[in-house]
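All protein chains but one are shown in place.
Chain IDs A, B, C, D, E, F and G follow the sequence of writing; residue 1 opens each chain.
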Amino acid sequence: MVQVLDLPPVLPNAQDEEAGASKFCPGCGHGMVLKTLAFAIDDLNIKDKTVFGCDIGCSLLSWNYMDVDSVQTHHGRTTPVIYGVTRANPEIIGIAYMGDGGGLAIGAQHLVNAAVRGEKMLAILVNNTNYGMTGGQMAPTTMPGQKTETTPYGRDCSVTGKPAKGAEMVSSIVDPEKTYVARATVSNLRALRKTFKKALNNVQQGGFSFVEVLSVCPLNWRTNNVDTWGRLKTMEEFFEVKEFVSREGLEG
Amino acid sequence: MVQVLDLPPVLPNAQDEEAGASKFCPGCGHGMVLKTLAFAIDDLNIKDKTVFGCDIGCSLLSWNYMDVDSVQTHHGRTTPVIYGVTRANPEIIGIAYMGDGGGLAIGAQHLVNAAVRGEKMLAILVNNTNYGMTGGQMAPTTMPGQKTETTPYGRDCSVTGKPAKGAEMVSSIVDPEKTYVARATVSNLRALRKTFKKALNNVQQGGFSFVEVLSVCPLNWRTNNVDTWGRLKTMEEFFEVKEFVSREGLEG
Amino acid sequence: MVNKLIKEDTKMFLTGNEVLAYAANAAEADFMYGYPITPQNEIMHTWCKLLPKTEAGFLQTEDEISAGFSTIGGILAGRRAFTATAGPGNVIMQDAMSMAEMMRIPFVCAVMQRGGPSTATVIYAQQETTLTCFGGNGEGYRIVYSTAGHQDLFDYMIKAFNTAWKYKFPTFILADGYQGKMREPVMLYDPASRGITMEKTPAILRSGVSADMKANHIRNTFNLEEELMEELDKYEEEFNRIAPEIEEYEEYKADDAEILIIAHGIVARSAMTAIDELREKGIKAGLFRPITIRPLAVKPLRAACQRAKQILFTESANGQLARMVLEKIYGITTPYSTLYKMGVGVTGDDLVQKVESMVKTPAAI
Amino acid sequence: MVNKLIKEDTKMFLTGNEVLAYAANAAEADFMYGYPITPQNEIMHTWCKLLPKTEAGFLQTEDEISAGFSTIGGILAGRRAFTATAGPGNVIMQDAMSMAEMMRIPFVCAVMQRGGPSTATVIYAQQETTLTCFGGNGEGYRIVYSTAGHQDLFDYMIKAFNTAWKYKFPTFILADGYQGKMREPVMLYDPASRGITMEKTPAILRSGVSADMKANHIRNTFNLEEELMEELDKYEEEFNRIAPEIEEYEEYKADDAEILIIAHGIVARSAMTAIDELREKGIKAGLFRPITIRPLAVKPLRAACQRAKQILFTESANGQLARMVLEKIYGITTPYSTLYKMGVGVTGDDLVQKVESMVKTPAAI
Amino acid sequence: MTTKQYMGIKVEGVAKGKADWYCYTELCKGCGLCLEKCPINLKGEKCLQWSKEVGIYQTPAVQPDPELCIGCGTCALVCPDSAIRVERKP
Amino acid sequence: MTTKQYMGIKVEGVAKGKADWYCYTELCKGCGLCLEKCPINLKGEKCLQWSKEVGIYQTPAVQPDPELCIGCGTCALVCPDSAIRVERKP
Amino acid sequence: MTRTKIALAGEGGQGVQSVAKILVEAGYETGKQVLYIPNFGVEQRGGVSIAFCQISDTKIGEPRYSKADIVIMLSDRAIDRCTTYIDENTTVVYDTSVCTKKPEVKCKKLIGVDANLIANTELSARVFNIIILGVLLEATHVLGLEDIKNAMEHALGKKFDAKPELRELNYKALERGMNLLKEKAGV
Partner (left out) sequence: MTRTKIALAGEGGQGVQSVAKILVEAGYETGKQVLYIPNFGVEQRGGVSIAFCQISDTKIGEPRYSKADIVIMLSDRAIDRCTTYIDENTTVVYDTSVCTKKPEVKCKKLIGVDANLIANTELSARVFNIIILGVLLEATHVLGLEDIKNAMEHALGKKFDAKPELRELNYKALERGMNLLKEKAGV
C-alpha cells in the first residue's frame, strides 16, 4: 500500500533532489552513472568546486540533475566548454559528461586534443552502443551484428568497421604521468564509484581523466530487465573493463 | 651558363608537368613527399584510378600538382571528401593529403573515424610541426620548446601537452588485419616510396592506410639548408620512424 | 543503378520523412550520407530499411561536417548522392555547403527545420530560412524549395535533384519537423510517368581516366581577389539568368485580396485555412506563397503586393522570409503587419484573429 | 587581473590585428581562445607575444568549433574572454555563437572578413556580413560593429566587451583582411582616461558555491515549442528595447546629399574619398555609414534615404548590407543603384565613376 | 535537506526485523533492473517482485518478500532512480 | 610527354665522364637542401655548390664540380622541385 | 462537421500514439483526409505524449490547430499540457482512475471515464489504450466500428493470429470504451 514514508530517499548530496525523478527512460544507465558520480563527488567533498557540463544526447537530460553548477552544451561540444572553464579558472574541477556519439563521433577531435594537451578535466563517456536520444542509430561503439535504426539488419563490420574503443584510443595518446584512463560498467557501481574517485583525484592533481562507462539503453535496445543485463554482459566481453592508465598512488 | 637543355627534368608520370615549379616555398618538404608519392603511383601503375584530395594548409598548393583527378577541399575535410568518393566508387583509389593541423587538430574526428571504420583510402599526414600556411603557429605536433607564432617563447608542454603522435593514435584504433600504418620521413625518400607503395597496395586490397611523413618547413622554421636537415633529425628522434601496422605479404 | 521501388502510382499514408526517402529513390538517388538529428532521422531510417531492395548506398558519418563533405565526394564520383539535416546540424554543414556553392557541386540536402537558435527544440520551426538560403561565407548561390506537405515533399525532392544537376547550384528542400514527423496521404509515382526525365550525373572526378585525357583539378581557393570576383560575377550572372526557369510560387485567392498573407512552407497551409474562414466572414484575404524562396519569383510577388491594401507576413520565425521579400518589394508602399511565432506553429485561428485586427486597425508603414 | 599595457595616450603605427590585441588588453580582456586563420592570425600572435607582460591567458584550440565553445566556457567561468576568426572559421564557429545567442552569453569575437564562399581567398571581403549578423539557426540576437580603420578597431573592440557584458548579447567586431593586415597610425589609450568604465564580468558558473546556495543550471534545450517561444519573445522585446542605446552610425555630407551612398566598414572610407572628389565636381554626394549593422540605426537611416534623390549601395559583397537596409527602409521610394565587388576592394574611383553615371542616367525603382 | 514528503511502499522488518525497506513510487519507473540483481532472486527464490502498486509512469513498482529479503541493499544500489532505500535499524 | 624546352645548367661528363648533370633553373628555388645531401660534400669536399646562375626566384642555383661529382643522383633524388637530373651515358 | 480535430494525451507508457495511429490509419483507409502529428520532445520517455489528429472530408490546411474538437487526457500532466487546446466547443474526456484532479476548463462537455481501472480490474492492463480507442471512436463519430477493427487488424493482426484470444479481448475493450462514453456522455 502506498503511504507517506517516514524517510526520504538516500540521495547523494551532489544530486539535486528538487529535480525529482530523472528524465531518463526506465532502467536507463545514465541514472546509475550519474548517481554514482554524485556519490563520488560527495566522497571527495568537492561539490563546491565542481562544474558539470552535459552533452546533447540523453546526457542533456541531466542538465538539472546534479546539485553543482552545470551547463548544457551542444552535441559533441562539452569537452571544449569544460576545458574552456578550467583553463579560465583552474580551481574548478570540470566534468564533461557525454555519450559515445558525442565523444567518439562528432566530438572526437575535442576528446583527442583535450587528451593530448592534458586538459585538467574529467571526461566521462557513457557507452550505450547507440545514439539513444535520436532514437537508436548506430554509434561508433555499436556491437557487431547489433540492430539499430541505421543498421536495421545488424551492424556489418565489413562495411562500417569494428566498434570503436574509446579508452584504448585515449590511452594511446596521453601523457601517462598525468592521466587516468579507465573503462568501467554500470553492472558494478561500487567499482565505478572508486573509478570516479580516482579520476577526480587525478584532476585535482592537475591531470586529465577519462572514464568510459559501459551502460544500458533499454529503450532503444528494446530489452526487458533480464535482457538488458544480459546485453551488458556481452558488451563487457567485448570492451575490456579495466584501468588503462593510472598514476601511482591515486586514491579511489 | 644557362642554356637550353637537351633533356627535360625527370618527373613522375603522375605529376603534372604543366604545373611547372611547385607553389611551395624553397626547400619545402611537401615537394619531396608529393614527388615521391607520384613515383609510387607510377610504380603501381594506378594513376588512372587514383583520385587525389588536398587539404587547406600548404597542401592546397598541390591542387594542380598531380596528374590525377584531384579536389581541393577545406581545412581538415579532405578525409571525408575522399571516403565520400571511395564509398561512392570503390574502384577508385582515394588519397587524402593533409597537414598535421588538418589531420590531428581540426580534422581529427574524421581521421579517427575513417580509421575505425576502415575506410578504403590512403591518408597522408605531412608533419612539419607547425601550421605552415597560416604563418607558423603551434600545431599539435609542435616540438617541446619549439618557437612558433603562438608559442613565441617556446612550446611549454606543461601548458599545452606533449606533441601529438598521429601514427601511434591511429594504430591504436584500427583493425590490424586490414590496415597499414607507418611513419616515414623526407630524409629517406627511397624508404618513403616503399612505404607509399605498401600503403597503396593495402588500399587496393580494400584496406585503410595511414602514412605520417616527417617533413620540413624552412620558411616558418626560419632555418637554412643546414639547420633544416638538423631539425628534421631531432624530429626523427622524437617521432619514431617505423611501420606500426602492416598486413602480411604487403609489397612495397 | 539503383532499383526503383515505385513503379506505378501508389497512394500511401506516410510520414514526411518516409516520403523523402521514397522520393529520393524515385529520383534514382543512389547514395545517402548523413548524421542523425531529430527531426530528420526517419529519412535515414527508411533509406536504410529499404537498402536490400533498392541496392543503394548509405554511410553514417561521424558528424554533419563529414556528412556534407562526403556527400560532395559521392557527387564528385558521379553518384546522385544526397544528405539531410536540421538545426545545429544545418549550422555546421554550412561548411560543406559553402564549398559546394563555390565549386558548383549539385549538392542536394533536405532540411527539416527545428527550433533555434542552438539546440533549442527538436520539434519545429521556420528559423533556418536565412541559414539555408544564405548560410556560409558567401552570397547564397543556392536554390531552396520550401514545401508545404507530403505531396510537395515527394514532388520537389525529385525536382531538387534535377535542378541541382542541371544548374549546378546546391539545392535544398526546406521543410520542418511537422512535415517530417506528421502523417498524411500522398501519391507516390515514377517520375517517368509524369514525363520527368532525370538529369544525368556524370562523374566530375573520373576513375579510369585514360592516359591521354587531361586530369581534372577542382579547387575552391584563389590567390587573387580579382580571380575570385571574376568567378563569382559569372555565378551571379548565371543565377539571375536561370532564375526565371526556377522560380515557383502559389497564389490562393490572391487576385482580389485586400489583405495579402505572405507565408512559406507549412504556414502557408494554415493561411489557406484562415483565408477560407475569413472569406466566409466577408474579408478578402489571399495568400502569396513563394515555393522557391531562393530565388524568389519577384515579378508576381511585386504584383500581388502592389494589388493588396495590406500585407501580412507570418512565419514560425522572426521575419526571415520577410527580410528576403522586403528586399525585393522595395519601392512598393503597401503597408504591412506581421505575425511571427518563433519555433511555434501558426494556426488558422491565429491568422484569422490577426487579419481581423488588421481590418479594424489597418497597418501603417 | 590582467596587466594593462597602455597607461597613457600612445600613438602607434600598427597593423589592425595588432590594434585589436592591444584593444582587448586595454579593455582588460584576460583570456583569448582561438584557432589560426588568415587574416586574423596576428591578433593571436600579438596576444601571445604580449603574454609575459600582460599575464593574460591563451589557448589555441583544435578548431574554431572548440575555440567558440571554450570561449563560452571561459566567459561562464567569469573571464573577460574573447576570440577571433574569419571565413570558413566564422562559418563553423556559428555553432558556438548560436549557443551564446540562446544562452545570452557575452561572447565577443572579432571577425576579419576574407573572400568567400568557401576557402576562396585569404585576403579581403565584406561577405561575412549576413553570416555575422544572422548566422546559425536563429534570429540574430547579436550586436555587430562594422569598423572602418584602426581607430575604430581600438575604440569598438573596447566597447564590444562592455556591450556584450551589459546586454548579454553576443557582440562582434566586423572588420576585414585589409583592416587586419594594413598599417596606419592609431591612438591607443586607457579606457578610463576617456571616462569608460569596464563592466564587471561575474562568473556565471561559480566555483566555491557555498553549501546553501542553489546550483546554477544553464541550458539551451527546451522540451516544448512554447517554452522556446516564450524565451525568444523576451529576447526580441529586450533587443528592440536596448537597440536605441546601441545603434551607431556616421554621416558624411549626407545632409544635402542628392546621391546617398550607403556603405559600411572600410568601403565607407572609399566612399568619403569619392564624395570629396564628386563634391569638387559639383555633384552632391553623401554617405550614410551604419556603424552598428545590427541593430541598424533605422530612424536616421530612413530619414537620410528619404532626403536623397538616389541611393547607391556599395559593398565588397553582393548586397549583404543592402538586404538588411532595404528591409528597414521599406515604404520609401527613393530609387537605388548598386556597385558590388565580391571580395574585392571598392575604390574611390570606382564610386566616382558609378555616381557620375547615376547622375547621367538616374536609377529607377 | 529535504522537507518534501515522499509517498511509497514501506516493508517493515526485513532481514529478520533488522531493517526496513522503502520504495518511493514517485521515483520508481518500473524498469525491473533491481529484480535481476537481488541476490535472493538470483538464488532462484522470489524475494523482490513486481508490486501491485504503480510507480510514476503507471507501471508496476517493486516490493520484496519480507520473509526472504536480507536487507542487503543491492536493489537500492542498483536502482537508477534511487527509488529504493534499505534502512538498517539501530 | 613534354614538348616544352627547359633552360638550365648542364655539367657534362661528371662521374669521370660517365654522366651528365643538369639543373633546371626554372625549377630550382635555391633552397640548398641538395647541397647537404651530396655524399662528396658530406665527406668535406666541395662538390655541389651554389652557382653563379640564378633560379626561378632570382636566388642562386646549384652546380657540381665535375671533377668531384660521382653522378650518384642523390641531389636529384632529394630536390623537392625535381630541378636536378643526372643522366648516365649509355 | 467536415473536419474533426482530436488531441490525445497521456504518459509515455500509456500507448497514446499507438491508439492514434490506429485511428488515423482507419481514417486513411476509409478514404478520408487525415493528418496526424505525434508530439515529440528531447526526452525519449518521460514527457507527456500527445497525438494531434485531424480527420476530414476535404483537404486539410493547417497542420496544427489552436483548439481541438475532442481532447482526451490520461494523466495529471496531460491535463496540464492540454488545457490550451480546449475551448467552449471542445468535448473533453479524462481518465478519473489515473488523474488525481479534475480538469478545470470551460468546454462543451467534460466526461470522466475510469478506463484504467476497468482495464486492470475487468480486462487486462494491456488493453487500456484500446478502451481509450473505443472512447475516442464514440466521441468522434467520424469512423465506423468496422473501420477501426480493420485498422486494428492491420496494426495488431500478427499478435492476434498468434494468440487469437487477444482479438476478442481487444474487441471487448473497444466496445467497453465505446459504452463507457455512451454511459457517461452528458456527465
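Please note the rule applied: contacts are C-beta pairs under 8 Å (C-beta built on N, C-alpha and C of every residue); 3 or more make two chains touch, one makes a residue touch a chain.
No experiment lies behind these values; they were computed from the predicted model shown.
S.K.: Among the chains in view, which touch the chain not shown?
M.R.: The chain that is not shown is in contact with B, C, D, F.
S.K.: Write down which of D:216, D:273 or D:338 is the residue touching the left-out chain.
M.R.: Of all options in D:216, D:273 or D:338, contact with the hidden chain holds for D:273.
S.K.: I'm checking contacts with the chain that's been left out. Which of D:123, D:153 or D:339 qualifies?
M.R.: In the full complex, the listed residue that touches the missing chain is D:123.
S.K.: By the contact definition given up top, give the residues of chain B that touch the hidden chain.
M.R.: 23-26, 58, 60-61, 132-133, 135, 219-220
S.K.: If the missing chain were put back, which residues of chain D would it touch?
M.R.: Against the left-out chain, chain D lists 13, 38-39, 121-123, 149, 177-179, 181-185, 266, 269-274, 276, 345, 347-350.
S.K.: I need the residue numbers on chain F that touch the omitted chain, in ascending order.
M.R.: Residues 57-59 of chain F touch the chain absent from view.
Methods note: only the chains that are shown with their structure count from here on.
S.K.: Which chains, if any, touch chain F and chain G both?
M.R.: For chain F paired with chain G, there are no chains in contact with each.
S.K.: Identify the chain pair with more contacting C-beta pairs: C-G or A-E.
M.R.: A-E
S.K.: In angstrom, rounded to a whole number, how far apart do the mean CA points of chain E and chain F lie?
M.R.: It comes to 86 Å between the two C-alpha centres.
S.K.: Indicate the whole-number Å distance between the mean C-alpha point of chain D and the mean C-alpha point of chain F.
M.R.: Computed from C-alpha means, the inter-chain centre distance equals 54 Å.
S.K.: How many angstrom lie between the centres of chain B and chain G, each centre taken as the mean Cα position?
M.R.: 62
S.K.: Please set out, as single numbers or ranges, the residues of chain F touching at least two other chains.
M.R.: Correct list: empty.
S.K.: Two or more other chains touching the same residue: where does that happen in chain B?
M.R.: Answer for chain B, listing residues that touch two or more other chains: 56, 60, 72, 74, 105-106, 108-109, 112-113, 140, 160.
S.K.: What are all the touching pairs of chains?
M.R.: Those chain pairs satisfying the definition are A-B, A-C, A-D, A-E, A-G, B-C, B-D, B-F, C-D, C-G, D-G, E-G.
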